[in-house]
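One protein chain is absent from this view; the other protein chains keep their places.
So, subunit A:
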Amino acid sequence: MKSAVILFPGINRENDAIAALEQATGTKPTVVWHGETELPKTDIIMVPGGFSYGDYLRCGAMAAKSPIMRAVAERAKAGVTILGVCNGFQILTEAGLLPGALMRNASLKFICKNTHLKIENTNTRFTNQYKTGEVVDYPVAHHDGNFFADSETLDRLEGEGRVVLRYCDANGVVDPATNLNGSQRNIAGIINEAGNVLGMMPHPENAIDPLHGGTDGRNLFKSLVEAAS
């Protein structure tokens, strides 16, 4: 199984993405630089986290317009599995591959800690190895993870089962008190209409080794492999 990791200037989580994909697929992913215009043929594309272009203008705005993103958009249309984490999620929304936008955290603080998440939909190629309603523990590290979309879009996302992850507590309680960053309806991750593109703020690639403090993220990558094989 082949995968690719897209690299923009200012990205700093690419090695974590590479490690997670290699662990799950058994093959080292190809790293593709932002200035490239073509992608190798792969089953999975990951847009990792970091601070592309120093978060100038808006997080992900510049990266979303870089040459490689045209190729990524084509692959998205062709149904290739695309995972955007953290800055990767911001880039995918800025590129129009996912709806909504990620705004400054409601607390205005950079949040770097572990958080609980509820897996809301297991019928996706990203979550098929989890149980519905399962509560997982992933790290988050972001300043702009406050998901916003108009209420019509939110209702549509909910109605189509496209809200895949929500911030919650250890018991799976989803309410304003367990809303990490002010995201509307506690949304931490969504998929596109076709179900092949997932964007999420938390970092599953940083929960794949006991040394990370937990391995809850492994099943996300295992899900990708299951779906593609």
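Basically, contacts are C-beta pairs under 8 Å (C-beta built on N, C-alpha and C of every residue); 3 or more make two chains touch, one makes a residue touch a chain; residues count from 1.
We adopt the following convention: contacts and distances are computed from a predicted model.
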Which of "NADH-quinone oxidoreductase subunit N", "Phosphoribosylformylglycinamidine synthase subunit PurS", "Multicomponent K+:H+ antiporter subunit D" or "Sugar ABC transporter permease" is the UniProt protein name of the chain not shown? "Phosphoribosylformylglycinamidine synthase subunit PurS"
Give the residue, chosen from A:Gly182, A:Gly195 or A:Gly217, that touches the chain omitted from the document. A:Gly182
Contact partner of the left-out chain, one of A:Asn105, A:Asn196 or A:Ser223: A:Asn105
Absent chain, residues of subunit A that touch it: 57-58, 61-62, 65, 93-94, 99-101, 103-108, 146, 148-150, 182
